[in-house]
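Sending over a structure as structure tokens; questions will come in a sec.
The complex is shown incomplete by one protein chain, all other protein chains being positioned as in the whole.
Naming follows writing order (A and B), and every chain is counted from residue 1.
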Amino acid sequence: MARKAMLVDTSICMGCKGCQAACKEWNDLPAVLTRNTGSYQNPPDLSAKTWMTVKFIEYEADNRLQWLFFPMHCMHCTEAPCVFVCPTGAMHQVEGSFVVVNTDWCIGCRYCVQACPYDVARFDSDLGWVRKCTFCIDRVENGLPPACVKTCPVGAIQFGDRDLLIARARARVEELKRLGHPNANLYGETQLGGLNVLYILLQPPAVYDLPEQPKLPSRSIALNWLSGAIAAVVLPTFPLWWIIKRRMDAEAETSSSKGGKPV
Amino acid sequence: MTNHVADLANSDVILIIGNNTAENHPTAFRWVIKAMERGAKLIVVDPRFTRTAAVAHLYVPIRSGTDIAFFGGLINYILQHKLYQEEYVREYTNAPFLINPAFGFADGLFSGYDPVKRTYDKSSWAYQLDGEGLPRRDPTMTDPNSVFQLLKKHYSRYTLEVVSAVTGAPKGALEEAYRIYAQTGKPDRAGAIIYAMGQTQHTIGTQNVRALAIVQLLLGNIGIAGGQVAAMRGLHNVQGSTDLAALYNNLPGYLAAPTNKDQSLTDYLKRVTPGAKDPKSLNWWKNYPKYIVSLLKAWFGEAATRENDFGFNWLPKITAGRDYSHIPLFEAMLRGDIKGFIVIGQNPAVGGPNSNLERKALEKLEWLVVVDLWETETATFWKRPGVNPEAIKTEVFLLPAASWLEREGSVTNTGRWVQWRHKAIEPVGDSKPDLWITNQLIRRVRELYRKEGGVFPTPILNLNWNYGEGLPAAQEVAKEINGRALADIRDAEGKVIVEKGMQVPGFAALQEDGSTLCGNWLYSGYFTEKGNMAARRDNSDPTGLHLYSNWAWNWPVNRRILYNRASVRPDGTPWDPKRAPIRWDPEKKAWVGDVPDGPQPPGAIYPFIMLPEGVARIFCTPLADGPFPEHYEPWESPVPNLLSKQQINPLSKIWESELNRRGDTAKYPIVGTTYRLTEHMQAGGMSRNLPWLVELQPEPFVEISEELAAEKGIKNGDRVIVETSRGAAEMVAVVTKRLKPFHVNGRVVHQVGIVWHWGYEGISRGDSGNLLTPHVGDANTTMPEFKAFLCDIRKVV
Partner (left out) sequence: MREIVWGWPIVLYLWVAGIAGGAYLAAVTVNVLDGNRHLTLVRVATYLTIPLFVLGVLILTFDLGRPERVWHMFVSFRPTSPMWFGTYFLLIGSVVGAGLAVRELGRLIGIEPPWANKVEFWAIRLGWLFALIVVAYIGVVFAQADRRLLWSGTLLLPALFIASSLSTGIALLAVILRLTKVDEPQWVTRALHDADVLFIIIELGLLATFLAWLAASGGPVKSLLTGTLSIWFWVGLVLVGLLVPLLLELLVPAPHPSRWVVFVAPILVLAGGLVFRYVVVFGGQM
């Protein structure tokens, strides 16, 4: 079956937060206490109780002001670092697309929280396990679009076949370039084996605080084990042996010079 | 709206001014996005770079209160570059009409101004009439007394330099906006102007809207698909409310409210029914008698007969010329003139201007009834922070109301679409639908009158009020609003078109002899023998013009695009054949497409059927403050008026008092405006009690520019006090790049924006933005000037 994905066209997103509210409602997540710290962005960050938040970015360059809106939730990476490091398999991938936490199986070690390049997975200290956007898997498996897709009044968030969405996105990026957005780009096509939540951005990923190309976990793991192995072989052996042997030999010398008995 | 929301998808250029569509009408905004997906351009004009501006092609910053300067510049641009749609202007507007040569304009005043009475004698504004009493025209529009030339002369003063100096907008941005928008003057190009409270909530509010209407008429943008004056009403059913006479000067269907000068029905009809001598003018308001009589029959039933003028004198009459709108109402309340007050689904303690004054006014009431879903600030004014409840004698009743999910009925959106809503769940606890509450009120009041008599019991006792004892069936009320035949209705040939007892198919069947009843002539046709038209859900679009004519029902008679006869030339050929809302079929001898403004063949009648001239008014005399919009500064302004010596609108309504003082620039140098957020609803009752919404926007804030913040030592997120002559409010400071200081005639003028949703009740509590706003109003509507005033700001230490 063709892989499903979501495409977020931030060029028509108007920051209404309908997606945020729909996510809370569908997933029965409680509202969290927030303060106005000088931004429209609220809650200011994702959390175990907030699986989606719209980032509001004021960006001024070349005499042009832009107010960029970025509906942020799990990227559902194909080669997801969170899945990679999960010691129990609670964080797992469904149908090659959706990365979901099995909250009955999660032990709350929070390794995924550390591993996610987008800081998405969060630990729920009340429940003891990790929670995050589920791609509304319960809706999708019943033929419905995710809640955020359904709610978006302007159709900025779309759901469907990944290849189709990419084709559509590429065309849209070209159109945006013609309309005066030379930095328009598609994010998510290649990152981490391909993200299943793709974004049409108006500015380079760094403006949205997105890593350009996060490291593939399969690539870094080999190097990390290797560095660990080398350090393990080298450090407790040669230096330690040498320093002990040195003292040991010196002792043997003095004792032999003194008459053979070790002190 | 002259068209409707979905029609925005047909536009080629959309100008949004005095409105933040994406913010406050996000669902409607998808139609703007659809237009943009077709290649349409979006221009946003606003003091602040809003969520709408974020997705626009062009953003033009203007200082609050300078919209007429902006439009004046656009009108001037269109005229200078000859970008108007000439045939349309000549045939369908009063541009060729000749005006009394005594008409003039000097020093900011039109001819006929009486500085003592503060009114205009409009005799110099009249059309010149020919022998038959019809307005004289110059089809070449070169006569210096022609409206066209007067228009040109008036707006020649609004050069780019002047407009830039007044508004603070960069000349380049202005010119680009004008250039793009004026392109819609071509016959095959359609432009829509979307506006809302940012236009109307000024002392020159009505003229703001007039200005954009003139632009649309010059460009031939009215009556066509994609071209409209798109008022975005502030709530989902305020259109329905005003349709059914929520305003003091109306009866349902925008019939005039009777005054003390109308001693009989005949007097009334003589005053209100316009006459038109031109045989090509349909002059639809000539049907006034049918509508008022049918209304009276609906209200008084059998008791209304020809002998008693159908009960006309049982209607309450306002004093002619007196203002009963919101501001004077609260001023009267403050004086102690109002004993009792019923507030239904409204929260004036937060939403009304000058909160301190209005809250104090409430204290003077003997009794107050609040009907609402929540205990709002109005309901608890008597124990609000800073007052001693012991000192307040008002008896307050709070009647819990059911929400729209818990009851059935119709809702009329800003596009005039009447859509039926079905009940989803039972009302919570003791809360009751408004219909039930109103029914109980009237029944019990009537019973008291019956038992105890009273001063004037006749109107109450004669009311045609038989909705049962419990909850009236919404359908029954709807049917009455639609109208019913009380006797067989025959056409000119004597054939019965509506049988006795049947619903009328439309207002054309209404009679002035008392044989029909109709609660609102505009809504006639919405609940006919065919059923509930407002409940239809067929979303097919055979014309491809987003008409969706079988989805719900809109007034009048399901005509989606008003004045659509203006979409074709006088000979019947559409200006834009690819996007014609109506088309004349010579075989069928009828119009196809949208419901036409009358079945008459092309050229037989003028398209603007609601005006006695039959053509649209570029020059408009009935308004109090001038036939042409003229820029005046707001009541509180930091700069002198650059356009003339007249600083403020000479006819603006002002109530200066201790509680409503005018601030001076020295103490309050910053321009303030107020606005709403996507996440909250109006005075906050509906949203500040919902945790999921409070989470999104938890506290009231003021947006200030980085430059102003640096001047005042304010950091993003600091708590600040915003203060005017009328009050002070504590807010969070949002320091943003989206507001920049304006350069107004060489001076730096700072502007800030305040959200006004907050009050002292609810989960999320905070200071109301309206603590700052003044009790001054528009010259015509007395709409409060919420959108431009003077303030100062300082950090909370």
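Everything that follows uses one rule, which is that a residue touches a chain if its C-beta (ideal position, glycine included) is under 8 Å from a C-beta of that chain, and two chains touch if they have at least 3 such contacts.
Bear in mind that the values here come from a model prediction, so they are computed numbers and not experimental data.
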Omitted chain - touching chains that are shown: A
Of A:106, A:169 or A:184, the one touching the omitted chain in the full complex: A:106
Missing-partner contacts on chain A, residue numbers: 81, 84-90, 105-111, 113-119, 123-125, 127-130, 211, 214-215, 217-218, 220-221, 223-232, 234-236, 239-241, 243-248, 250-251, 262-263
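In this text, only the chains that are shown with their structure count from here on.
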Cα-centroid distance, chain A relative to chain B, in whole angstrom: 48
Residues of chain A touching chain B in the complex: 11-18, 20-21, 24-25, 30-40, 42-43, 58, 60, 65-69, 153-155, 179-180
Chain B residues touching chain A - in the complex, by the definition given at the top: 22-23, 26-27, 29-30, 33, 36, 49, 51-55, 57, 59, 678-679, 691-699, 701, 715-718, 732-738
